[in-house]
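Inspection log for the structure reproduced underneath, given as structure tokens.
Here the complex is missing a single protein chain, while all its other protein chains stay put.
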Amino acid sequence: MTQQQATETLTFSLNNNEVTVPKGWTVMQAAAREGIKIPHFCWHPGLSIAGVCRFCMVKVEGRPKLEIACNLIATPGMQVTTETEEVKAAHKWALEFHLINHPLDCPICDQAGECSLQDYYMSVGKYKSEMTLKKVLKPKALDVGGDLVLDTERCILCSRCVRFEKEVTKTGALGIFDRGDRAIISIYDDKKISHNYTTNLVDICPVGAFTSKDFRFRKRVWFLKDIDTTCPGCSTGCQVKLYSKPEERRYYRIKPRFSETNGHWMCDEGRHLYAHMNPEKRQRTAFTPKQDNERGSKEQRVRADIRDALAFLKLKMAKYAPSDIALLVSSQLTNEEYKKTFAYFVTFLGVKKVFAWRDSAENIEAFDGLLNRGDKNPNTKGHAASLEAVGLPPVVSKSGFADAMASGAKFFIAIAPENTQGFVSSFDDQLKQLSAAGDVALFTSQAEHAKNPAFDLVVPLKCFGEKSGTFLNAQNMESKLAEKPFFPLNDQVKDLVEITALLQEN
Amino acid sequence: MSVKKVALPPVDKNVLSQAWGFVSTIMTGMRLTLTIFFKQLLKLEKSETLEWPEAPATYGDRFKGRHFLTRREDGQVRCTACYLCATACPAECIHIEAGQHPSNEIEKFPVRFEIDILRCVFCGMCEEACPVDAIRLGPEFAMVGGPGENWVYTKDYLAARPELNSGISSIKSENNKHSTIDHEPTAKERKTELHFGAGH
Partner (left out) sequence: MGNTTDKVKILTAFEGIANSRALATYQNHGGYEALKKALTMAPGDLIEIVKNSGIRGRGGAGFPAGLKWSFVPKAEGQKFLVCNNDEGEPGTFKDRYICELSPHMLIEGMAIAAYAIGAQKAYIYTRCEFYEEIAWLETAIKEAYSAGFLGKNIFGTAFSLEMDHYSGSGAYICGEETGLLSSLEGKKGQPKLKPPFPAVSGYLGKPTVVNNTETLASVPWIINNGADAYRAIGTEKAAGTKLFCISGPVQRPGVYELPLGYSFEKLLYEDAGGMLPGHTLKACIPGGASAPVLLPDELKGLTLDYESIAAKGSMLGSGAVMIIDTNTSMVRLMEIIANFFHHESCGQCTPCREGTGWIANIMHEIVSGHAKEEDVDRLAVIAKNMGGKTICALSDAAAMPTMAIVQKFGDELKAYIRKGKAS
């Protein structure tokens, strides 16, 4: 019965074009699918219908008044037009009503550049305001908890945030207080918002009422470029947009984009996974042990070109029997990298001691019910599958690091995870153990990891924003990193596909 | 190799009258030049030539010279760090870092505001783009210095010239945000000393 209902369709006319949609769809949904832009503020595909902004007015033939498209269920034969003079006037006035008490402090508002009010002023507004009076003043720059700064003056009371709190996180931390044009969005009794999804409020806010503390005042959005990629924060693999100013090689923020995996949302934890890619955090060059004839610092290692470091690595590997070499690999690489890495080290060189470098106290099963998972590696499944592909047991367990230490290997080729923020156990401890375990070649993207001078052979890696490839998430769905990633930090950082290619060619 | 012989054009019979035409025009021109030369030599007329840089020279208020930042009455820079000047700048010579102001009234202000004056093309777009009249191009035109000079002007330097040579006050009153100049500079203010040199 329900199956039948789901496939049942109807046809109506939208701007004189016949449109066929599933039964129960609203005109707004149909228009969104057809690419017809009906201006709206309060409607959001991931939330319930509020119908309060009264912006999405459309004309239905035969009805005396204009109707709001977001709550207009399509009926067969209905004739809807979105571009008559009457509709245009309604849009213009709806915008005017939204703007009369808006402070227009765009110069200091982070939303400027991606603000619905600005966009709609250009597309359906462009009028001279009739408003000549003083605006209503409301509290500004309030800390409401989480990653949020609230400006009630900029707010247009679309209630998206209130509905998000009620429907998505089910915390209900926000409400609209007072009535009329005195109404403000606020939290209850100073009970600050505290959950892992606060920055979604910044995304869904069509204006600059909610801004992110993390991104606050850091960069105007029109300087930023974005790529479509996958969040590497956990095994959910949310589809995201990564924003960077490429000239600076600096990353500024991560926002979700719609996909089956994550819907419209992502967690705050994932949002912060751009900082480790910024230049000051990165391992910029390779290190090789200082030779006797070399001058320089007192340290036992010197900066080197990555090719030299790799050549050195090959020399070193030649000194050990394959059974004395252990390959310690994080679960944060792409499938392509695993394939090449294992093809080289396992199949070609015959290294059989392969271990997963993971958080030794992780709770892989943990899941917050929405998106965030306890497995802080984006490609655990892909890692296991790649191991299986080269004839090794597909075991990717939290004891991998300890097993490697106990394996009796003399030379460790250690490919470190780029993101260790979610680690429960101390990653520093692991590094300390590793440095004491024997000869180590450390592959990492983080300067922090290679800080210890005991690591005298270090190879710099790319981070996820600079790589292409695929992850296999917890639900066995493949998710792609950017096809055209950002330009890497410098010509020294490489991903493992490039590194194995270099190793093979020398 | 042979040389082709070309016949000279025939001499105009009116050559004398033509020559007179040239001479008379030269003399008409030279009359003005010589008149002024002798008048000024005999101090009958004031010379327009300045003995710059010994004598001060001023440009009009609209001259697009070295930038300065206007300030609020309490002395803080008016700039809200909106980056519009940096966006408009064709030479990409403005670097801003914004920060949270302790006062919620102001909210956003520039922690750093730097202009790489060597890149600047003095187009005045920054001035036009500014929504709060915080940046202006002043009348200072003489920027001389060697490679050792600091050619990147910092916020402190840009905002630390309250009384510029032509008398434009860079302090503007709060309730007069949108006027161009607070008061018309008086003749005395206009004659203040020229600011020479470059950098700081």
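First chain written, first letter: the chains are A and B, and each begins at residue 1.
What we mean here is this: a residue touches a chain if its C-beta (ideal position, glycine included) is under 8 Å from a C-beta of that chain, and two chains touch if they have at least 3 such contacts.
Since we're looking at a predicted model, the values are computed, not measured.
Undergrad: Can you list the shown chains that the hidden chain touches?
TA: The undisplayed chain, in the complete complex, is in contact with A.
Undergrad: Considering the whole complex, which of A:10, A:32 or A:52 touches the chain not shown?
TA: A:52
Undergrad: Please pick, from A:35, A:62 or A:180, the residue that touches the omitted chain in the full complex.
TA: Of all options in A:35, A:62 or A:180, contact with the hidden chain holds for A:180.
Undergrad: Which of A:100, A:424 or A:454 touches the chain that is not shown?
TA: Checking the options A:100, A:424 or A:454, the one contacting the hidden chain is A:100.
Undergrad: Given the contact definition stated above, which residue among A:157, A:240, A:329 or A:354 touches the chain not shown here?
TA: The one listed residue touching the chain not shown is A:157.
Undergrad: Can you list, in ascending order, the subunit A residues touching the missing chain?
TA: Residues touching the hidden chain, for subunit A, are 49-55, 57, 65-66, 71, 73, 89-90, 93-94, 96-98, 100-101, 130-134, 136, 156-157, 159, 175-176, 178-183.
Rule of thumb we're sticking to: only the chains that are shown with their structure count from here on.
Undergrad: Using the touch definition up top, name the residues of subunit B that touch subunit A in the complex.
TA: By the definition above, subunit B touches subunit A via 80-84, 87, 98-100, 104, 107-108, 131-132.
Undergrad: In their complex, what parts of subunit A are in touch with subunit B?
TA: Subunit A residues touching subunit B: 106-108, 112, 140-141, 216-218, 220, 222-223.
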